[in-house]
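A single protein chain has been omitted from the complex, and every remaining protein chain is retained in its original position.
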Amino acid sequence: MHRCWGLLFAAVNLSAIGLFAIAPAMGWWLPKNIASYGADVDHLFYIILVATGFFFVITQGTLVYCMLRFNAKDGVKAKHIHGNTKLEIIWTAIPAIILLYIGFAQTPTWAKMKYIEIDTWFPISYKGTNIESDLHVTVLGRQWEWRMRYPQGHIPADPQAWADLGNLHDLHMVNELHVWKNAQVKIHLKTQDVIHSFFMPNLRLKQDALPGKVMPMVFSPIEANVRYNPITRILEELNPNSTWEIACAELCGGNHYRMRGKLFVHESKQDYELWFADALKNQRLHESTRLTPVVASSTGVNP
Amino acid sequence: MIVSENTTTNLPISNGKLAMWLFLATEVMFFTGLLATCMLLKESAPIPGAGIPYWPNQKTVHVEPWLGAVNTVILICSSLAVLLSINALKAQKVSSSLFFLGTSLILGTVFLGVKAFEYKGKFAHGIIPGKIGECLPGMSVQREKLLQQNGLAYVRKVQAQLRIICVGITNDNLKDQSDIIKNAYGLYLLTLDGKDSQNDYMRPLSPAQLGEKVNLLLVEYPQLHLPPAIPNGNLWASCYFALTGVHAIHVLFGLAFMLGIFVKGLFGNMQSMEGTLEVTGLYWHFVDLVWLVLYPIIYFL
Partner (left out) sequence: MNHDSNHTTETKSGFLTTYLFSQDHKMIGIQFLFSGLIFFGIGGLLALLIRLQLAWPDGNLPYIGKWFPQSWGGKMSPEFYTMLFTMHASIMIFFVIIPWLTGTFGNFLIPLMIGARDMAFPKLNMFSYWVMWPAFIIILASFFVDGGAASSGWTSYPTLSNVGAEAGLEKIPAKPGEPATSASYTVFKDDSFNSPSSPGAGMGQIFWLVSLIFVGIGSMMGSVNYITTILNMRAPGMDLMRMPLTVWSLFITAILQALALPVLTVALMLQLLDKLIATSFFLPPGGLSFGNWHTTPGGGQPLLWQHLFWFYSHPAVYIMILPAMGVVSDIISTFARKPMFGYKPMVFSMAAIASLGFIVWGHHMFQSGMDPRLGTGFMLATILIAVPSAIKTFNWLATLWGASILYTTAMLNALAFVSMFVIGGLSGIFMAATPVDVYFHDTYFIVAHIHYVLFMSSIFGIFAGITFWFPKMFGRLMNEPLGKVHFALTFIFGNLTFFPMHILGIGGHPRRYYDPTIYQYLENLQPLNQFMTISAMLLGLTQLLFVINIFYSLWFGEKAGKNPWNSNTLEWDAPSPPPHGNFEQIPVVQRGPYEYAIDGPIDHLTQSSPKVEGVKHHE
């Protein structure tokens, strides 16, 4: 009877490990990575998975072993021990070293994602870097959609001012983010009402939009999922399962779950430009007929 | 170690005092949090157009440092009175203890009276959170006009005042008026929508633009008594009322405690109140101390 409890604990812990083991095969795992730094992030995830997995096995294993082995038997007393300094030092030091390693291993990737540079050997000290972006986009969150604005020529003269005010000939879209493969993209993230969070799982990227602030977000996709067909004016998917979605990750009211956007990575800059020209033309057309500026939506894949 | 009934490692101070010290520790965290918030908001407040200070100075928000100074002195005296009251009680001088306690009560009440007087002034000048005309950067003209309830309320206020100043003035009789009226009328026109020289539609000034003009006009003609635009005024008022309000509530509680002791003392129970009085005194000194920190921050920064 006493053994049952140890076995119950063992069973539960083994099923936990089991779930992690089968999850990737079931497709319950990290979505496809398309970010230049994404492999680093995934790598760090696995480092932590291994370290925590190790301690998981050790601690749960010891617990189950004790439960199976040291149940009360008549007449057998436990040992009267109050502690052991050497042991205490060991099990303080080993986790501490591993944890420090885990901690310091994060900093280069964090710097890469946030576009800051590590200043000295000590990773808390950073200096800002100025990267050359190939494409600027402003994303404005509102209840409950993302409004994207693209400049003509991709790079506005004064990005900051442009992010604030915009230009007459900007292209407006709702919920559709278009970039091209290997472009250095800079997003100026804003919101007009509450906090939203721009989450692109495939890019391993997430950033809150803060009312009253313009948040920078920088990334570079290393894979494409669409090609623009200028004749049919349709975005063609490159392969069947490459819909990349954008979600809102910060509670922003009832329809928080519905702020769903899509990420289109064009094959090349040329391809993007073909699409851009058509989309802008389309928008002008609408503007002239409808008087009010309309937000265009590109035709094609799952409108 | 051999332990007997008398071995104790408990602290050598009374429960009441210990608890009051602990309570004051929570109060320190409370006021630190509040003050830090206000200082941080001040430091990160948006900076309006060139030449305009980003934080209201005492003049524009009608804060009188001397009133605050008077209040500071009052509160210090009150604190001192409690101290004397405690000492008197310790020396078994009940009546003088009561006298000092009464003095402290009266001083505390006067403090609140002065505070009420100051608040009244704020209300009279419309310096109330959310009701102050601001001219802050970062808004396009349309957006600001569209967005600012208060801004518009401010525009209306200025408009109404200017209309009274300029009764009976038209474009025709404008020439004969004094400079001050000319300027006021010019500003009045700008608050309406009109036509420009090419006869195109011209939108009225936005609150921010108007605020800037009003402030400029006031430099030259303070006698116009227009409500100045106060950049970051709403934020200032928010902090001011939060800080002083919370402190006033603390004063109120202190007075209530002291009144309780005083009344009991009047009925001849003063001797038994020594511990309570001491603890209340501790609290009262703390309230005084908080004011000593708040005073320079509110009145001079």
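For clarity, chains are labelled A and B in written order, and residue numbers in each chain start from 1.
One rule holds in what follows: a contact is a pair of C-beta atoms (placed from the backbone, for glycine too) under 8 Å apart; a residue touches a chain by one contact, two chains touch by 3 or more.
From a predicted model like this one, the values you see are computed outputs, not experimental measurements.
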Among A:147, A:256, A:269 or A:286, which residue is in touch with the absent chain?
A:256
Option from A:87, A:165 or A:231 whose C-beta touches the chain left out:
A:87
Missing-chain contact, candidates B:61, B:75, B:105 or B:155, resolves to B:155
Taking the full complex into account, what residues of chain B touch the chain not shown?
1, 3-11, 13, 15, 18-19, 22-23, 25-27, 29-30, 33-34, 37, 40-41, 44-46, 128-131, 134, 136-139, 143-153, 155-156, 193, 201, 203-204, 232, 234-235, 237-238, 241-242, 246
Could you pull out which residues of chain A are in touch with the chain that's been left out?
2, 5, 8-9, 12-13, 15-16, 19-20, 23, 26-31, 40-41, 44-45, 48-49, 51-52, 55-56, 59-60, 62-63, 66-67, 70-73, 76-84, 87-88, 91-92, 95-96, 99-100, 102-103, 106-107, 109-110, 113-114, 116, 123-126, 143, 192-195, 197, 199, 201, 204-208, 210-213, 215, 243, 245, 247-258, 260
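The criterion applied here is as follows: only the chains that are shown with their structure count from here on.
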Taking the mean of the C-alpha atoms as each chain's centre, how many Å separate chain A from chain B?
45
